[in-house]
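Quick one: the structure is below, and I'll ask about it shortly.
Just one protein chain is left out here, and the rest sit where they should.
Labels run A and B following the written order; every chain starts at residue 1.
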Amino acid sequence: MVKVTLTVNNVKYELDVPPLERLIDTLRYRLGFTSVKEGCGRGECGSCIVLVNGNPVHSCLALTSRLDGAEITTLEGLAPAGKMHAIQVAYIEARGVQCGFCTPSFIMVTKALLDRVSDPDDKTIREWHSSVLCRCGSYPYYFEAVKRAAKYLKEGKVYFDEREVREKYHLKVLAR
Amino acid sequence: MSKPDYVEIVEEVFYKYKDKKTEEFKYLGKNVVRWDAIAKITGQPIFTADLLKLVKNPVFVYSVRTKYAHAKVKGVDYSDALKYPGVLAVFTAKDVPGINDVGYVIPDQPLLADRKVRYIGDTVALVVAESLENAREAGELVQVDYEPLKVYLDPLEIIDPETLEEKPHELIHDERGTDILTRYKIRVGDVEKAFKEAAVVVENKYETPFQEHAYIEPEAAIAIPEPDGGVTIYAKTQCPFDTRKAVANVLGLPFNMVRVIAPALGGGFGGAEDVGNEIAAKVALVATRLKRPAALIHTREESIIGHTKRHRTISWYRHAAARDGTLLAVEAKVILDKGAYASLGPFVAWRAVVHSTGPYKVRNAKVDVVAVYTNKIPGGAFRGFGNPQVTFPVERQMDLLAEELGMDPVELRLKNVLRNGDRTVHGQLLDHGVGAEEVIKKAVELSGWYEKRRLYASLTGPVRRGIGIAIFYHGNSIGAEGADYSSASVIIQRDGSIIFRTGLTDMGQGAIQGLINILAEVLGVPPNYIKVEAADTAATPDAGPTVASRSTAMGGNATLVAAYKLRQRLNKLAAELLGCGSPDDVVIEAPKVYCKDDPSHAITWRELVEQAFWKGVPLQEFGFYRAPPAEWDEETGTGAPYFTYTYGAIVSDVEVDLETGVVRVKEATTVYDIGRVINRTGAELHAIGGYIQGMGYALMEDLYYDSEGRLMNNNLSTYHIPTARDVPEKFNVYFVEAGYYHAPFGAKGLGEPSIVAIAPSIANAVVNALRSKQANKLVNKHPLTPDYVYGLIKKAGVKP
Partner (left out) sequence: MVGIELVSIYKPKSLSDALEFLDKNAPDVKPIAGGTELLLLIRDKKIKPPKYLLDLYPLKKQLSYVKVENGIVRIGALTTVYELSQSILHRDKRFAGFVDVYDKFGTMALRFEATIGGNLNAATQYSDYITLMLVFDASVRLESVKGVRELKLSEFVLDKRKTALNPNELVTEVVFREPPLDSSSSFVKFDRREILIAGIVTEATYLHLEGDTIKDVRISFDMVAGRRIPARALKTEEFLRGKSFTSDLLEEAAEKVLPSEMSRVTDWWTTADYRLEMSKVSLKRGLKLAYERVKGVR
């Protein structure tokens, strides 16, 4: 067993893990971050991508035992409690979500991209989005989501009130 | 006999709004954010495997699969496996308490192999352990004594393509006495005479490949034993009611002891039908025996060998036409490579025969469709369900004919396409709701067909461009495959919010948003009042399977009926409360409710609901709808196989690299007649997503077996599907709305149709780019891989 300290979504965890435990299993089954999906376990589908120290990483090909001291962000930690990140709002508004199995990774890849390039062109977006396979074929909508997110971030809109977004796009509490 | 009330309601609504433009509705046809988008973009635990985090102390189930594609099983020794750390039990066929079969249409498929194995994928034993790793490791210790039999990978080893008679061979299904699963035919008119009189005849052999669904979520199932001896199952399944039936059979339990809940599916495309039953039965068997929750999660490799595929086909087509382009006759033989088990094969073969002559006026036809077992992964349901396999040859034939006749492919299609008042090849009268001509014309206009045909013909150099069209029709719902019914439940809560349930599942396609839009439109409430509950066999009446593009039309009708009845009651009450002249004068624009002529005097939706509660007006309703029975004559292939058809025209604009054979799609135009756009976002996503999946089918996807029947490409780096970088630069999407009167506001399905004609449109575009008569004939199969295209460029002598 290996002792590691991980910071996941700004919370510190001290863990004792077998040397070959994959980061995806730590995140999903040990810590309960189910936004991280396993589609292949081989670095192909990209549905397990999380940010490790700001870089997009396939959590199915990463060993937790090697990540002592790392800062990990999953979709659950993209925004503080009660908020939604502009990228998430952009993905809602771009209307591309179908089965949604791939979406968490596309969002994380978008975060990594926009952290580096604030105004990516079409080619760059396609290049980064090649990290994740979407069998429902939502790609063009996800390209659009990146642009929308870039615009929000440029306008300084990073976080949105979660309740407002929910009421606008999902379930409403009805006034008396 | 008078019509059932639900038919009257659907017709009444259709005729009332027939001429109302879709833009004028409040919610129908609008871009609405789907009900589950927020759960999905926040990464909530909504998929089956995610739910494992809510389950305490589960056991894990691993399927030990055969290493032989065709063999007798003489014995299974799992004593070593039982000794492996953490292993709790090993189950084989003899442990099945009920019927050891999960065959979908016919009982030909054991859950756990007993006498025989028939493809590399058959499960011989289930290992149960405290962890998935241990179960897997122990699985390697299970010893099976096999007597290998001859492996059949090519259906032509089993059937004579000339006579379509079965050849003598070592039977795969000895218990059935034949390896021909089904035969279907069409016999109309006088084909021989037509061919004799024809000015032009074209014929060719065609092949279409297997296709893997490659949904990104691999299969998973969790079973929880219930105190009463029953079991609750969460599973990746498209059809919870079918899954329940399969599990009940395997366990020997009544249906009401088996509860199946379908969480969100990370893609289905038809693939999550049989396999859902199989994995559910496996975990249910274990959970009920060990009295502990049992979970099964497939790896990608297990998913690929463990679930059905789109059937491969080999076909021979002959078309006869008059000099002016009028189609005179079609003669065809289609062989479906069935793989090891029937699965939905009988229905797939039937859909293939029905659509085998395309959306054209054909008066003379002789068609045979035969499904033949082989020792490969079974063919089953996949978006399109037999139709893509016949649309490819038909639409290639049309381009061969066009060339022979010296006609533009569009003109030839316009000359022969079905229109209102025509009869299909089966003799079915299409008296209304046929938008085929319009879809062609719109696709031609949006794609810039004529200019591009001219422009591309003049290009030189190693990289050519080409543009091609393909059209199709697609019968909605299940037609003569079985009883076609559906149901939905709507319960208005006391605060005015609404709970909606249907037994139809969401596999990602989003059809349920269409039902929400219908409910919202009819009741007059915004969609964000409506909560959707997961499909649950214990909570809704059987809504039939979620297949065959039936959700919007069939589920929509049931929803419409429920919503209509509720609205009638609420109108009556509101009229009393507000003093409107007639209930029909009530306007609900939640939160406001008022009489048409006095918007200033209003009550709120919530008040109306509260009043209904106190006055005893029921706030809940079940909607039920049954489609008119389809007609089908087995001997002639005539009747009315489906109640209505979706039509579509696809134009693909491709680039062909003459030096490498690499084909890339640059621009795609998809135009569909879906009767009425109920859920615009969902429809557009299908027009585009379906295209991308169809492009994979056309250009890159196929399964490869070694000579022993082992699949070579069982992961996502060797089974190519389109990536973000393969997506065409431009899409032109348009919907024609030739409504159908037995559908909600006229709506027809799009789930399956969205893939049907993609491959032939791309193939036709490639031929156009090659500008060679010989190449026209040589492009007779797909995927159009670089080596295949390169080979035909050489054969046809096309020079840069």
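Definition applied: contacts are C-beta pairs under 8 Å (C-beta built on N, C-alpha and C of every residue); 3 or more make two chains touch, one makes a residue touch a chain.
Bear in mind the structure is a predicted one, so any value in this text is a computation, not a measurement.
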Touching the absent chain in the whole complex: find that residue among A:E21, A:E38, A:E76 or A:E144. A:E21
Hidden partner chain, residues of subunit A it touches: 2, 18-22, 41-44, 46, 49, 55-58, 61-63, 65-66, 68, 109, 127-133
Missing-chain contacts on subunit B, rising order, are 133, 136-137, 659-660, 662, 664, 699-700, 704, 706, 712-713, 716-718, 720-723, 725-726, 783, 785-787, 790-791
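The rule is simple: only the chains that are shown with their structure count from here on.
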Report the inter-centroid distance (CA atoms only) between subunit A and subunit B in whole Å. 30
Quick check: in the complex, which residue numbers of subunit A touch subunit B? 28-29, 32-42, 44-45, 47, 74-76, 84, 88, 91-93, 95-104, 107, 126-127, 129-130, 132-143, 165-172, 174-176
Can you tell me which positions in subunit B touch subunit A when the two form their complex? 31, 33-47, 49-50, 52-53, 213-218, 264-269, 299-300, 495-497, 507-510, 526, 528-529, 531, 591, 604-606, 681, 685, 688-693, 715-717, 721-725, 727, 731
